[in-house]
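This report refers to the structure that appears directly beneath it.
All protein chains but one are shown at their positions in the complex.
And then chain A:
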Amino acid sequence: MSMLEAAGVHVRFGDRVVLESVDLAVAEGEFHGVMGPNGAGKTTFFNVLTGRVKPSRGKIRLGGEDVTGLSPHRIANKGIARSFQIMTLFDEFSARDNVMMGLPEFRARGLDIARAAAGDRRFAEQASDALAAVGLADKGDVRAKDLSYGDRRALEIAVALAQAPRVLCLDEPTSGLGSDGVQRLATLVARLKGKLTIVAIEHDMEFLFSLADRISVIHWGQVVARGTPHELQQNEWVRRSNLGKFA
């Protein structure tokens, strides 16, 4: 059974076809890449997976359970975490606090006792674990806005990881990173690979082709190609392009 499955997902914005019958089945522990030109519908597809956009037709299943049309927070509670193309951190808060606010149990305590909960060792430990997992173990007390861009990207992933998700959705994780930042992220993702089901939209082909188990190419709101990086590189036109260089 697939950990994450999309079946016949259609999205229309007015007369515009945004997604047309998109299918996806991601196995447990698989790193599935999503690539495609700008405006192809990749982010909308993520928005459907995470409950921000309701599909006009089609189903989303997580571990076999139908989660179509559930609100984003209910889908998050069921185990789909995501990072955004544009970073969404609380700048004035420390890295550790950012991660703690991502913890479902922490949020469940409500605002009144948030201050008390902040002192709760258990949450702080969980947050520290997530920070350590992304290489930010010694930066827990630094305010998010004082972190470097690469650290902020890593922090976003830590926030998502802290929720102990079953599926991690990453929307262009390398965007804005320099080559050393990409390298660091690649190391991090390689470490998570196999332990976690990951779906990542990515424009950095080298990153994607070196890490992904399988890749779906989305264009015109449809999956136009799918396969392992090796399979996708067999196409004659692909060989002629920059993608062929990673073969």
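Keep in mind that, in the parts below, contacts are C-beta pairs under 8 Å (C-beta built on N, C-alpha and C of every residue); 3 or more make two chains touch, one makes a residue touch a chain; residues count from 1.
The rule we apply is simple: contacts and distances are computed from a predicted model.
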Protein name as given in UniProt for the chain not displayed, "AAA+ ATPase domain-containing protein", "Cytochrome C oxidase subunit I", "Glycosyl hydrolase family 109 protein" or "Zinc protease": "AAA+ ATPase domain-containing protein"
Touch criterion as defined above, residue of A:4, A:24 or A:217 at the omitted chain: A:217
Contact residue for the chain not shown (choose from A:20, A:129 or A:213): A:20
Hidden partner interface residues of chain A, rising order: 12, 15-17, 20-21, 36-37, 39, 217, 219-220, 222, 224-225, 232, 235-244
